[in-house]
Each structure stands twice: as C-alpha cells, then as structure tokens.
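One structure is given below, encoded as structure tokens.
Yeah, one chain of the complex is gone here, protein chain that is, but the others are all in their spots.
Read from first to last, the chains carry the letters A, B and C; within each, the first residue is number 1.
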Amino acid sequence: MSIPLFHVLILAGILFAMGLACTIAWRANVIMMLIGIEIMLNAVMLTLVGGSAQWGSADGQIFSLMLMALTSSEVSLALAMVVYLHRRKQSVDTDDFTSMKG
Amino acid sequence: MTTYLSLMLLIPLFGGVLNALVGRNLPRRLAESLACAAVWGSFVCAVLAALAYHGPEKVVVAQWFQAFDLALPLSLYLDPLSLSLCLMICFVCGLIHLYSVFYMAAEADYARFFALLNLFVFAMLSLVLAENLVLLYLGWEGVGFCSYLLIGFWYTEKENADAGRKAFITTRIGDTALMVALAWLFQLFGTLSITQLNGMGFLLPAGIVTALGLLMLAGAIGKSAQLPLMVWLPDAMAGPTPVSAMIHAATMVTAGVYLLARMYPLIGSSTVTTSAIAIVGGLTAFYGASCALAQRDLKRVLAFSTISQIGYMMLGVGAGAITAATFHLLVHAFFKALLFLGAGCVITAMHHEQDIFRMGGLRRTLPITFWCFLAGAACLAGLPLTGGFFSKDSILTALWMKGTALTQALYFLGLLTALITAFYSFRMVYLVFFGSNAHQQGHHEQSDVLPMELVLIPLALLGLFGGVLDLPGYLGGGFLGSFLGPLSGAHPVEASHTEELALQGVAATLALAGVFAAHVRYGGAARDNRLQESLLKPAPLVAFLLNGWYFDALYRALLIRPYQALSRVLWQQVDEGVINGGIDRLADGVGSTGSWLGRWTTGQVAVYLLSFAAGGALLLGYLAWRSL
Amino acid sequence: MNPDFPILTLLLFLPLVGGLSVALLWRNPATARFFALLVGLAELALGAWLGSSAPAAGPTGYFLYQDLPWIERFGIRYTLGMDGISLVLVLLTAFITVIAMLLFWQEVKERVALYFALLLATETGILGVFLSLDLFLFYLFWEAMLIPMFFLIGIWGNGRKLYSAVKFFLYTFIGSLLMLVAIIVLYLMHGAQTGSYSFALAELVHTQVPYTTGLWLFAAFLLALGVKFPLVPLHGWLPDAYCDSPSAGTVVLAGILAKTAAYALIRFAYPLLPEAAHAFTPVIYVCAVIGIVYGAWVAFAQTDMKRLVAYSSVSHMGFIALGIAAWSPVALSGAVLQMVNHGITTGALFVMVGMLAERTEDRESLHYGGLWGKVPVLAFFFLFFNMASAGLPGLNNFVGEFLVLVGTFRVAPGAALGAFLGIVLTLVYTVRLVQDILFGTPSQPVSLSDLSLRESATLASLAVIGVYLGVHPAPVLDLIKVPIALLTKA
C-alpha cells in the first residue's frame, strides 16, 4: 500500500514546523536547538524519501543519504563549538552570547 | 565730426583712467593739470564740434556688442539739445575742475578725486551724446557710480559713506525702471536707437506709450531727485562742495530732464505721461522750495533748491516746453554751480562751518564771493532780467498757455514756489553775508580763497546774462528757441507778447515780493532776532520742513527697516531654519530611523531565527494565497 | 595639426595626468607648486591655442570632435566635442584654475602637492563635463569631479569643513542619481524606437518622448542640475560649501563648477527634452526669479564676507537660469556670456575675500573698515569687482545681464520684471559690503599688507578681462553664436 505523497508532506511539514519551533523556543540551550535542527532535517529527508517513492526515482534517497552525512558533520561541528563556548563562558544559553548587537 | 565727438569722450576717460591707475605716483601738479586739461580738451572738442555743426548728425564709432538681432553700436548723436548740453557740461565742469584744484589743495587723495571727476565728465558726456539707449544707460549708471564715490569721498566718516550709498541705491531704483523701459522698447521695436525710436512712437497704442513714459519718468525721478525719490540729494551734500556743484547741481541731476526731453517725441504723445511729469515737477518744485525755507545747512538749502528747480524743468517738460526746460536747465547749471562754488568759498573761509545761522558778515570778508553769490541768488530768486528770470518764466508761460485746468493749477503752484524761492534765496544771502562777523575768528587768508573766487566770475556773468540765450518773443525771440525748437517734437502754444509781458510781470512782482519779505524777516535788525530764535527748539512746522517732510523717516520705517528685518528673517528663519534646518532634520530623521532599524539586531540568536521564520512564514503565506 | 591627433583628449586629461605627477612630488612642496602652475598654464595655453587655431565649425557647430568606442555592451562611446560654448567655458576653466593657484599660492601649508593635484583633478572633471557629448561620459565626469572637490573642502577647509564637505557631496550626489535614471530611461526609449542603443547626445535628441514621461525625465534632470546650479530652494549646500572651502576651492566652486550645471542644462536637458523643458519653463522662471531676489536679499543680511558673496552667487546664477529658461537666442547668449562673467567676477570677489581672510584670518565684514586708504590697490580691485558684480555698465556683468533681461523680457516680461527688482537688490548688498570693508573708520588693528606684485598682476588680468568683456564682448558672442543658433533653431 502506498501512502499518498500529500500525507507524507503534511507529516514532514508538521515535523519541520515542530523542529523550527523547538529551535526558536529553546534558546536557553544550544543542544536543544541543535536537536530542533536535526528534526527539521529529518523532515527534509522524509520529504525526499516521499518524493522518491512518488516519482520512482532514487535521487531523493541519495539526497537524503547525503543529508545524513551533512547533518552529522554539522552536529559535530556545532558540538565542538558548544564545548568551546561552554569552556569560555560556562553557559549554553544563547541569550548569554549577546556581546555584539546594534 | 566723429573725431571731435569721440575725442570729447575719450579725453576725460583717458584722464580719469590714468589718474586712477597711476595718479598716486604722479606729482600733484601733474595729476591736477592732467585732469583739468582733459576736461578743457573736451571743451575744445565740443566747441570745434559746434563750429562744425550743420545739422543733427548720427555717428557710429564702433560696435559695442551684438547678439543676434540685438545690435548695440557705440553710436553718438549730435543735435542742438546734446550740443548745447555738451558745451555747458564741458564748460561748467572745466571751471569746477579748476576750482577743485584749489578747493582740494589740502586733500592727500587728490588722484582719486580727479580721476572720479574726469570719469564723471566722460560718463555725463556719453549720457548726453548717446544715440542708443544702452549707451545712454552706460552714462546714466556711470554718473551714478562716480557720484556714489564722490559723495562718499571722505569715506572715513560713516555719514558720508552712507550718503553715497543712499544716493546710489535710490537712483538705482529709478535706473531699473529705465532699464525695464529699454527692455520693453527692444521687445516692441527690436532696436534701441533713440532716433529710430523717436520716429516710431506713433506705431504704439496709447497705453503702452503711457507705460513707457511712466517708466522713463521713474528713471528721471531717481536721477533728478524728484518726488518721491528725492531723499538722496540733500544727503549727497556730504561730498566735497565742487562735487555738489558739478554733479548735484549742474549736470547729473538734470539728466532726468534731459532723458525726458530726449525721448519726448516718443512719450510726449501720451497726455497721462506729460501730466504725470508736470505733476511730479510741480509738486517737487514746491516741496524743494518749502524745505529750503527751513534748512540751516548752507549746502542743504542749495540742495533743496536744486530739487525745486529741477521740478521746474520737469514742469516745463510736462508742459511740452522742451526749449524752456532746456533753457532753464542751462541757466540753472550756471547759477547753481555758481551758488555752490560760492558756498564752497564761504565754507572754506568758515573752516567747514556750514550752518548759515553761525555765519555772517562775510560781505566784507569775501567781497567777490558776496557779489557773485548775490548774482546767483538773484538768478535763483528769478529777479527780473537775470537769466533765471527768463528761463523760469518761459516755463511758467508755457504752462499757462497750455491752458488745461491741470497746467494752470500747476502754474499757480509754480508761482507760489517762485515766491518761496525768492524768499529763501535772500534768507540765505542775508544770513550768510550780512550782519556782524559773529564767528569770524580764524578766517582763511584771503589769498586761499581768491583763486576760487575768480572762477565764480564767469559763472556769475553767465547766470546773469544767460537770458540772452532765449529772450522772450517781445525782445526779438531767442536763440535757443529757434535752435532747439524744430527738434523737440512738441509745439507749445506761442504766447502773444502782451500775455507774455503780463505773465512776466506777475512773476517779477512775486519775486520782488519774496525778496522784500526776506529783507523784512532777515535783513537788518531782524536778523539778530532770527539768530536768537535759531537756538531754540524749532517749531513743528519748521522741523517738518527741516527734515524734508520726514520722508527719510517714512522710508526708513516703510522700506529700509522692513527690508533689513526681513533679510534677517529670510536668512535665519527661512534659509537656516527651513531649508537648512529642514535638510538637517530630515537627515537626522533618516539617521534615527537607521539606528532604530539597527536595534532589531538584538544580538539574540532566537530573535534572528524568529525573524527569519516569520519572514519565511509570510512568504509561504503569500505563495499559498496566490496558489489558492 | 594632424587631424587624427587626439587633441581634445590631451586637453581633457592634461590636468589630471599633471595632477598625478604633482602628487608624486609630495616630498617637495615648492617644486610641486611650481609644477602644478606649469601644468595649469600649459592647459590654458593649449586651450587658447585651440581657440585661436580652431578650424571652422562644421554644420553641427563642433570644430573639434573625437569619437571612440568605449563600453560597447551599452553603446557607450567616448565622444568629445568642442563648439563655441564649450570652448568659452574651457578657457574660463583653465583660466580660473590658474588664477586660483596663483592667488592662493601659499594659502595651503600642509600637503601642498596633494592640494594642487586635487585642484588639477577637479579641472579635468569640469572640463570633462564641458567636452562630453555622450551622456554616460558626461555623467561620469559630472560625478567624478565631486571627489577632488570633496577632498579639497574636507582636508583644507575651515569652519565646519566636514559637515560642509559631506553636505556638498550628498546634495549633489543625491540630485544626480535621479538624472542617471532619466538618462537610462531615455537611452532605453531611444533604443526601443530605433534599435540602436546609444548614449550619444546626437542620437538621443531624436528620441520621441511621450509628454508625461518627458516631464518626469526633465524633472530628474532639473533636480540634478538645479542642485549644482543652484536654483533656490536647492541651494542649501552652497553657503556652507563656499564658506568652508579653502579660498582656491571656493574660487573653483563658484567660478567654474557651478557653470557645469548651466552648461548641462543648455547642452543636454533642453535639447533632449524640448517639450518637457517648455512645460517646465515657468518653474525655472519662478526658481530663477526667487533665486535672484532671495539670494540678494539674504546676502544683505550677511556679515561674513564669504557667505555674502556666496549668496550673491545664488542671486547671479538666477540670471543665468532665467536666460536659459527664456531659451531665446538673445537671452541664451546672455546666459552663456553671463556664465563667463560670473566666473570672472564672482571668482574675483571670492579671491578678494579670500585674500582679506588670508591676511587677517577674519571674515567678519564688520571688523573691517577704512581699507580704502590703508591698502589702496586691494581696495581698488575690491571696488572694481564689486561694481562689476553689481552690473555697472562698461564692465562684464552688465552685458550678460542686459542680454538676459532683454532677451527674457521678450518672451516672459513677468519673469524679467522680477529679475529687474534683483538689480536694485544686488546693488544694495554690494554697496553695503563695499562700505563695510572700504569705508568708515579704519578699525582693523592688524596691519594689512597691500597686494604683492603677483597678486596685483593676477587680479589685474581678471580686471582687464572684465573690462574687455564689458566693452567688447564680441569675441565671446561670436564664438557662441553658431551653437546658440543651432540650439534655439534661430
């Protein structure tokens, strides 16, 4: 049984929105923001896979594989930075990092 | 003829420029001689031109400038009017130059003085000789400029400089009206040649002729110190006395009359214009005479009398009696120059005291001056058989003979003025020359004044016997009348001999009455009473007259003050406040908007993300709305 | 002369190249100064030589012409051309630059080489405007000349120099950008109509512009040119820039830079958009007359000499605007002649004021007085140029003003009448200035030195030109006759 593309997209959209909401709302913790971003990317991958299924081409799947690699490198980079920042400021709250503005 | 005319102009120009550029480095005698020689050189040219004169002649010397259809040649025009004026100007100015050599003997800045005098002669001659109006305008402005600097010759005194400035600006107002007339004439005819314009007046509708005439009248009013622009002339007496004699009595101030006479064929056809000229002239004549009654400064008396006498000339022009006006112009030039130069002698003798109430007894100290001055005063007063009598009377006669209600009313005004004139002339004579030598300490040596006094004599003779230039009809008719008559374009009604005699009788009686009144009031013992009175605060009427009917105060309140105040308002409120301030405020506003927009960048990542997401949401919302 | 020799390019870039060389001499101010003067003189000589040996003007009025491809992508060409009007203004530019350098030889003590280099660079910018016949090229020079001027004011100025420099720059820059839009629109319309995309003036004049569009385009042109002109009320930058600029900069600003706007109006705006120009004529009349009266009136209130002359410049430029707006042969001749006259006279007045300020470091006219006797030569020239500025007949300004007024009166008597009022007001502030400085009791305690020989000679050359143009303006009028006849189709 095939799931209609629109259903997939609606799910992906909800997922994406939730991820985005998480990223925006949970500003007190960078880690949580990163998780939100992950969720958003998962929504992207879901969409790609759904599209793949709809059109019967592997392109979307390849894209999502690539995205996984991208995600992991991004997270590693981000975590490295979190560690570094935490060491400097003993905080992972993004609101503490507002020395530049205006 | 070209040579004579161009030389007549060029010699004083050259003299003036030379004196201006290197005069300071020349020996004094050389500079002075140069200046005098220049003017007398001009005079010689004028005489030669007169001898060679056969009939009106137009001479193109060179091209001034030409832009498309606006061609302005440097063309000169010699006709009886300009010829007689040239002769008079060169002669009177020549005498005054000589006089100045002695009068200004103590002045260190002689080069500037003589340079300006020479330049003035040049400008005046080009005004008179000009065949096209722009050249006339050049002379017109040139004399104004020289007058400006000469009035303020003793520039370190603020009053003198102020007076020069006042004269320059006031006359400029009239000049501008003249320039409007020029522009208009060019628009109408495409030419500014006086001879051509004078021949084309009939092509114009009456309204335009009137307007043009009024504009020229405005020009003449400024230059000739007529109502309402007469305020500058009394103040102009701040200049050295020879300057007053030359510019503010004999020559420049009569330029307005000359202009109107010159353009009469064009503008004379409008009765509105001629009436306006006559009214202005009549009122000014009366105004000047009335003010002269109360003046205490010798030169101001003369200044107001000049205003008044030019009023007569205007009356003459207004009555269409160009010949009479010119006649009076010439004679007036002689006797008024005489009076001023006489006054100069007096003032020198009195150590620059100009208050007539502080003079006296000069009859004995300065006999030559006295007799010459008396001759001048007689002319001014219009005592019978003097030049002034004949010239003034020919104007009054023409006025009477014109026969309209207006001119006859003006005739009576003129008669009244004549009475006043006689009165103030002899008031002056009595106060200055009679009585005791109240303030005679420290008089100059006779020898200082003597050379100056000698200059008075030819002028006195000319003034007294100037009448022969244009004797009334019953004495065989005049030379000027036949000389100028055919050209002036106006044909005043000829008076019969009886009428003429009757009118002259009236005038003579009034003049004598005036002198008699002056004698009663200022002669003999009465003089001392007047001296006592003069120490008191003047009565309101006297003060009114003394201050020239308070015109100065009126203009100050109505024009000058508001102009000054508004200029400050325009600068500080409009320019700095609105234009600059507006721009600055706008810039400030833009800058503040920018800073305010910059505050969006709070530094919080969440805000950044939120804005980003909100922007995305809006974008998607729009796309969704579109695809619906 | 080899007809292929790019003489116009040489004329145009000689000052710039010379200026760059001058800048390289920064270690040696005296040499730099001297070299700069040489360059200026060479430029003047070249201009004079071109003027005297110019071959007869062709049917287009241009006697020198150069045309090279430049940016083909947009059909932009490097087109230079010189006709009578350009020649007159080129000569004026070269002359005023030399005057400015000579008279303020020692005014600047620091970074002398750069100063002279920038002066020369400004000259190239201005010449570029006078010589360009391609609208893009014109615009390039139009903007580029702001840069050296900006530096001149900002580095060597006085008073609120930074404010003034930035204000000057922004005013002109903001005004000009809309003109760029107009130029592009015109270019596109022309391209769409004819298929040939070109910025050449000779081609763009044939564009058929719809009436309303034309109005917008002309408005953009007018805004840009009106700022630099300046037309009231766009003159806000002028008093500050003129006052705070170093004296030589002021002379260049007032003497020649302001003329670029008038020139552009004559050369570009009117021929390109004749209908719109006609429609806008009343606006220009009003601006011009208000400028004449307002400038004179505000000038009267000034006691800072430089500011007074600055406002007087606003007033005088009004006459030029008036003559252009009238667009009749006589008035236009007057306007062009007045451009030269104003360059000479107002340039000279700024020179005089600058000299006084240089000697006493005081520009307050009320602090002076009685200079007539103290420094007679200076006083003589001061009076002379003031009288020229007041339009005394026989001196240069009179001829220009007269032609403008007479020419304008023919087509628009009302506007001319307003301008006549300005003649009176001009005299009012002029004699006030003269009186403040020359007359009255000598109150300036600082001892003033009279003019040096160099200064006298330079001023005398200005004065001689003033008299010459007043007495015999025929050479200039003859030069500009053909182009003006072509422009006005007379």
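Quick note on the criterion: contacts are C-beta pairs under 8 Å (C-beta built on N, C-alpha and C of every residue); 3 or more make two chains touch, one makes a residue touch a chain.
Throughout what follows, contacts and distances are computed from a predicted model.
Note on the omitted subunit: UniProt lists it as "NADH-quinone oxidoreductase subunit N", one of the names in "Multisubunit sodium/proton antiporter, MrpC subunit", "ABC transporter ATP-binding protein", "NADH-quinone oxidoreductase subunit N" or "Heme exporter protein D".
One chain is not displayed; in the complete assembly it touches the shown chains A, B, C. Here one chain is not drawn; of C:Y139, C:Y285 or C:F402, the residue touching it is C:Y139.
Although one chain is not drawn, the whole complex shows that of C:L20, C:L38, C:I71 or C:L366 it is C:I71 that touches it. Residues 5, 9, 12, 16, 19-20, 23, 30, 33-34, 37, 40-41, 43-45, 47-48, 50-51, 54-55, 57, 59-60, 62-63, 66-67, 70, 73-74, 77-78, 81-82, 84-85, 88-89, 94, 97, 99-102 are the ones on chain A that touch the missing chain.
Although one chain is not drawn, its touching partners on chain C can still be listed: residues 70-74, 111, 139-141, 143-144, 146-147, 150-151, 154-155, 161-162, 165-166, 169-170, 173-174, 177-178, 180-181, 184-185, 188.
Within the entire complex, the positions of chain B that touch the omitted partner chain are 587, 590-595, 597-598, 600-601, 603, 605, 607-609, 611-616, 619-620, 622-624, 626-627.
Rule of thumb we're sticking to: only the chains that are shown with their structure count from here on.
Inter-chain centre distance (chain A to chain C, centres taken as mean C-alpha positions): 64 Å. In chain B, no residue touches two or more other chains. Shared contact sites, meaning residues of chain A that touch two or more other chains, are absent. Put simply, chain A touches chain B in their complex at residues 20, 23-25, 27, 33, 94-95, 97-102. Within the complex formed with chain C, the chain B residues making contact are 20, 24, 63-70, 109, 134, 137-138, 141-142, 145, 148-149, 152, 155-156, 158, 160-162, 164-165, 168-169, 172-173, 176, 179-180, 182-184, 186-187, 563-564, 566-568, 570-572, 574-575, 579-580, 583. Residue ranges on chain C touching chain B, taken from their complex, read 167, 233, 235-236, 239-240, 294, 297-298, 300-302, 329-330, 333-334, 337, 370, 372-373, 376, 380, 383, 387, 392-394, 398-399, 402-403, 405-407, 409-410, 413, 416-417, 420-421, 423-424, 427-428, 431-432, 435, 438-442, 471-474, 477, 481, 484-485, 490.
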